[in-house]
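A protein chain is absent from this complex, but the other protein chains hold their places.
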Amino acid sequence: MDAAGYTFPNDLYFTWTVIIAWCPYLISLGIGIHLVSSLSYIFRLESLQPVIRFALVLSFALLSIATFPLWIQLHRLDRIVNLLITPNPNSPLTAFVILHLFYLLLVLIQIWFHYRSDAIDRYHNRRGVRKIWYYLVLLGATQKNQRTENIDQKIRQILACISLPLAAALLSCLVFVFAAIHSNLWWNTPLIFFILIFSAVPAGCAALSFGYLLINFVRRIPLKQNTLNTVNRFLWFSVIIALLLELINFLALSYDYTEKWFHLKSLIAGPLKYPYLIFQLTLCAAGSCVLLTMTNLLRLPQRLANFLNFTACFLILIEVLLAWQNVIIGGQLLTKSLAGSADFLPGFYRKEVLLTALVVCVIPYVILWCFDKIFPFFPDPREIEPQN
Amino acid sequence: MSDYSHVFRIGLGVILLVLAGWWAPRWWRPESYGESGPYRTESLSENMQREFTFQGRQSCRPCHPEILQTHQKDVHVTVPCEDCHNAADKHNAFHQGTAEIPNVNQAILDREFAQANCVVCHLKLTARPTSFPQVDPDRHLNFHHVTAENTFCTACHNPHEPLFLITSFDQAKIHPLVNQCRDCHDTPPEKNYTAAPNHPAIITCQKCHPNLVSDYNQRPHAYLPCGACHQLKQKNETSARINRRNSKMFCLMCHENPDHLNRDLVPQIVLIEHLPEKAQIRGLDLENLETNKTACLLCHIDTIHDQNLFKQPPENIR
Partner (left out) sequence: MREDHSHLTRRKFMRWVLANAAGVCVGSLSAWGKFAEQSEPSLPDNLEEYDWGFLIDISRCIGCGRCVAACNQENHLSANHFRTWIERYEIDEQNRVYIDSPRGAVRGFLSNRRKTSVKGYFVPKQCHQCRDSACTQVCPVGATYHAPDGVVLIDQEQCIGCGYCVQACPYGCRYIADPPGVADKCDMCYHRIHQNQKPVCVDFCPTHARIFGNLKDPQSPIRQILRKRHYTTLKPENKTDPKCFYLDLNPEVK
């Protein structure tokens, strides 16, 4: 890594590189997707019912491997149990790990309550090992009636309400891992906390919409346009808010006009010009905003609108990934000596690289595919009537 | 089976999982964890009990007392032995027989006489404080008329005693500035030193201060060498800044009851009688004479040399 100016001798090699940014990215996606399903219960949005199962399973798939990038970049993976054996209660990372486990448990329980009735049907129709398997999954409660269905519905609502503050806490801990470090000027800007939290919502909506469109396109199943429109409307609002927060952050910094602004200005105009200003803000965030405004305000033909939404979702997914990469790597580009900035080129042969990140990314979709084989999240419309 | 049984079962499962997650790690926790905070107290003693590499100067004393004594009397006292000679752990262990050193060469300390070892501290740099002695090696050698190539700093400077503050001239290595042939030669040499190959440069005061020296030779103190009153102190690369010992006590070392001199040769006074007498004769303030550290020079400065001549720049400096 070349240093233009002066870097502290210990800062020449970055501690956190490409792979670690995938952990918060996948967590944001997972939480955002899960948030959509929770919101459908809290605000009683019937139009989102068809995608709730898909949302839950996708968010579980993403959240279950979201911390893998974090473990991969540890230098002493053999001591990973120390996180639970000797935790330091003051550390945001410890809080994040523990909250993440709780959240995963919550999502799993929600999935259990959603798929319980299907599992009971299968339990009664199967024999042998599969019957035992479903018995274990159901924890032995293999009877259902109208009353249990009502109880399940109430519990699903309660769980959705609990998940909202837990999601906020988890995302806050994750953002605190970065925002709590005062020594890094890029991580210590006034609104970074809110920017990163509110970027999870468009990330989730975009992932859900993207996944829904992709799967139904591949399987050639007709879409529930109502569902898609609701998700896209959420997406549009949240993208506007996220973009506004980024711009307000700039405004606050430049109005403050302290030394911090001058260092950050040289960072943004220098190494972060292309990744942040041009790709993330202009192309992806503003571009997707324009596309979504067009599809939501103008009356476009359905296929064109879906295609534009698809493109916008893709851009948002890229944008949130870039946001986290720019936060983590940008913060290290602005060296602690405040006397210059470093260059960074992701390597291709160590564990903290793009290739590993891409491999890690494939895993949730493998999980998703396996889950779908056992418990399909989109019932085939040819077999079962779509339920509202 | 009640309608809530599945809720109870999953709730119980969650509670058991949480409790297990709370208690199980505590069972695996290291013993000393948590005694004084969220860390293993045992690691305090682990951190304390690492082996030394550098042994310290006092470990050199049992075998090298004279070198240590010389070293501690001169300006390199702040430079530890192991800075130039490398770490003494294997060396001490070998010679004390406390450890098996497979390769005896590991027991021999580095003795780095290369110029690079001196220059790392004494190279003239803009960022170095001007009070620290620093040289440009080429200029320094040139100034001292050293023509032989690859001359090390140690040709003139003993690393253990670089400034010869205590050792007199005839026992030290060649003094860089002021000496006479007889400081080293018992009998006067036949040839001029410039005819002898690799002879260290000899620069007398007269070479650079001819007017001053000829003026001095006409005054009462002429039989004393310049170094009797002027103490060399290296302040810049030319090594030419010379301090004057001009205090009353210094004059009295010879002029009031000296043990080391023949009193008949040198005029003697008794200060407590001399000052009031002269104050009365010359109309000077007695209290001022008694408190002034350089009171002798108020009246006797003409016995040394013309003070104005030394302010002229030295001649013959390249």
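To keep things simple, chains are lettered A and B as they appear, and every chain counts its residues starting from 1.
Methods note: contacts are C-beta pairs under 8 Å (C-beta built on N, C-alpha and C of every residue); 3 or more make two chains touch, one makes a residue touch a chain.
Since the model is a prediction, treat every value here as computed from it, not as a measurement.
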Omitted-chain contact residue, chosen from A:L105, A:V137 or A:A180: A:A180
From B:P38, B:P62, B:P220 or B:P267, residue that would touch the chain that is not displayed: B:P38
Full-complex contact with the absent chain, from B:M48, B:A195 or B:I272: B:M48
Contact set of chain B toward the excluded chain (per top definition): 31-33, 36-54, 56, 76, 78-80, 82-83, 87, 119-121, 123, 125-129, 132, 134
Positions on chain A where the hidden chain makes contact: 5-6, 8-13, 15-16, 70, 73-77, 79-80, 82-83, 86-88, 90-94, 97, 177, 180-184, 331-332, 335-339
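As a convention for this text, only the chains that are shown with their structure count from here on.
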Rounded Å distance between chain A and chain B, as computed from the means of their C-alpha atoms: 65
Chain B - residues contacting chain A, complex: 1, 3-7, 9-10, 13-14, 17, 21, 25, 28-30, 33, 38-40
Chain B-touching residues of chain A, taken from the complex the two chains share: 81, 84-90, 101, 105, 109, 112, 116, 138-141, 143, 145, 147-148, 151, 155
